[in-house]
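A single protein chain has been removed from this complex, and every other one stays in its place.
The letters A, B and C name the chains in turn, as written, and every chain counts its residues from 1.
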Amino acid sequence: MSLSKSALAAVVARDIPPGSYVNLGIGLPTLVAEHLDPTSGVVLHTENGMLNMGPAAEPGAEDPDLTNAGKIPVTELPGAAYFHHADSFAMMRGGHLDVCVLGAFQVSARGDLANWHTGAPDAIPAVGGAMDLAIGAKRVFVMTTMFAKDGSPKIVPECTYPLTAPACVDRIYTDVATLQVTGAGLEVLELHDIEYATLADRLELPLKDARQ
Amino acid sequence: MSLSKSALAAVVARDIPPGSYVNLGIGLPTLVAEHLDPTSGVVLHTENGMLNMGPAAEPGAEDPDLTNAGKIPVTELPGAAYFHHADSFAMMRGGHLDVCVLGAFQVSARGDLANWHTGAPDAIPAVGGAMDLAIGAKRVFVMTTMFAKDGSPKIVPECTYPLTAPACVDRIYTDVATLQVTGAGLEVLELHDIEYATLADRLELPLKDARQ
Amino acid sequence: MIVCSSPDEAVEGTADGSVVLVSGFGMAGMPVDLVDALIRQGATDLTVVSNNAGNGDTGLAALLAAGRVRKVVCSFPRQSDSWVFDGLFRAGQIELEVVPQGTLAERLRAGGAGIGAFYSPTGVGTLLAEGKETREINGREYVLEYPIRGDLALIGAHRADRMGNLVYRKTARNFGPLMATAAETVAVQVAAVVDTGDLDPEAVVTPGIYVDRVVAV
Partner (left out) sequence: MIVCSSPDEAVEGTADGSVVLVSGFGMAGMPVDLVDALIRQGATDLTVVSNNAGNGDTGLAALLAAGRVRKVVCSFPRQSDSWVFDGLFRAGQIELEVVPQGTLAERLRAGGAGIGAFYSPTGVGTLLAEGKETREINGREYVLEYPIRGDLALIGAHRADRMGNLVYRKTARNFGPLMATAAETVAVQVAAVVDTGDLDPEAVVTPGIYVDRVVAV
């Protein structure tokens, strides 16, 4: 079976080195937090101005002044620090975050990311911190399903949606495969219940099998 | 008699509006603090990272972590705030200080200020915050003696020393006269024990008598 | 610095056509009472700079619904509860400038810090850099971004002292300290005004020099 959302989050969590400073994007990436070993020393950053963010607040214990970037009430861990938006984004833009995990509409073979705008004529564009995260973190992980609901792949030769940032993605985690972006194209690191040949056939781009 | 340093400082203090945020430069301008009415609500900024600076520390009560820009131990008044250098100079560069009072080697008829470098070949250049203050404060007051020790005027048609900033000075307070810099040259606002004709004769530039 | 007796006093004199900076990330740090006062004050044809374009029906959303806003400059207008903005936008009744969140913050900081412009790597190669000047510096491409300043800033903070020194609370800090530096008139709503000397000078986030009007709500 391809990976459930939770199982995919566990795979991403596995690959985050202990002690990393990490930003988890809104939506699917938020699930990664639940799979981080509390003893790993991984510190979560939320771009609305906090380091050492804790889990979501228990019902009834929400504090409207303490939310994550998705505006969900969260909690504070010992060693937390608060700062304003210019300091928070200086932290990102300046390359101080070790990893950020982002969702995606599309990722191209060279690591271009599209995750903020469908390009639909009636869409209201809303970028938030996506572009800052994509260019800022030392390593950008994308977490997504490999195929859209219509069956078309989200990993594409060239993005057709408007870009968030060119050539920014390091690794792509999907329900059926983990892919590494290299200067020479995409390498398959692991597969989940799919044959290599099947995947290669469904993606319209060259792949290299780099499974151990 | 021309004004003593202390009397000159009192004249400058008189012209600082109540409630102003003020930076007093190193040296002579520091004396202005002693003449500010404590009920005036004037708040002193020191560019090494503090607002609401108090008087110099009493002997024996010095704190090496609390100094002014001249590295003299000072004190903290209620309502003080500390900040780092980028925030402190953003405050200046961004035009948030109402007045700064600076010393001068020379001031030109159009308000060019030279106060950081004699231009002597063996001088070690040291600018500190002089250029930031000169371009940043809403109003720049210069406080100096009118004449150098050799009798030459410090108010000159063109500065011969390297500039701190062009056209930045609003008003010049000296021991013998207070001058306003205007788009049309210098206006004499008050004289201290010198005849207008004598002053006009000793300065090699046009003056306008604007005394009330 | 004036301690005002009402939010209405704090927004007095706002002119039509003003650029208004509104703090908050969603509702955290949103100065709802000041925005409500601005609605009563009546200024119109406003440009609003804020991270979002209103949530639900209060605060900024109410100002938009009252038809007072010509243009919104923000990073993230579209949310589950941004129906007021969505309706106005789709009806062509409001202008939108979308700015990456970090660039929005940095442009406000530049506005307050007297920086003429700066080169940012954010947005390079995207729709949001189209038409903007770019430059390669040390092998990396940057886009030139200009400061943002407001005529009025409306800010939600936690506590003020009588000199206008401010502290914020948790992630409600967000854009407040930046907007406080970048507007001609800065009005702040707080939960309490405390005596001068009651705030820790090491922990003051916005020094009073930036603050013109404070009101406890």
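The working rule: a contact is a pair of C-beta atoms (placed from the backbone, for glycine too) under 8 Å apart; a residue touches a chain by one contact, two chains touch by 3 or more.
This structure is a prediction, so every number in the text was calculated from the model and none was measured.
Remark: the absent chain touches shown chains A, B, C in the intact complex. Of the listed positions B:92, B:137, B:177 or B:203, the one in contact with the omitted chain in the full complex is B:92. Interface note: of A:74, A:90 or A:104, the residue touching the hidden chain in the full complex is A:90.
If you put the hidden chain back, the residue from B:1, B:126 or B:197 that touches it is B:126.
Note that of A:21, A:141 or A:173, the residue touching the chain absent from this view is A:21.
If you put the hidden chain back, the residue from C:78, C:169 or C:213 that touches it is C:169.
Residues touching the missing chain, restricted to subunit C, are 106, 110, 113-121, 135, 137-138, 140, 142, 146, 167-170, 200-203, 205 (touch as defined at the top).
Residues 19, 21, 43, 45, 51-52, 76, 78-83, 89-97, 136 are the ones on subunit A that touch the missing chain.
Listed by residue number, the positions of subunit B touching the unshown chain are 46-50, 63-67, 71, 76, 82-86, 88-90, 92-93, 117, 122, 124-132, 135-136, 162-166.
Just so we're on the same page, only the chains that are shown with their structure count from here on.
If each chain is drawn as a node and touching chains are joined, the picture is a simple open line.
Core chain by CA centroid proximity to the global CA centroid: C. Taking each chain's centre as the average of its CA atoms, subunit B and subunit C sit 35 Å apart. Averaged C-alpha coordinates give centres for subunit A and subunit C that are 28 Å from one another. Multi-chain contact residues of subunit B (touching two or more other chains) are absent. Listed for subunit C are residues 109, each touching two or more other chains.
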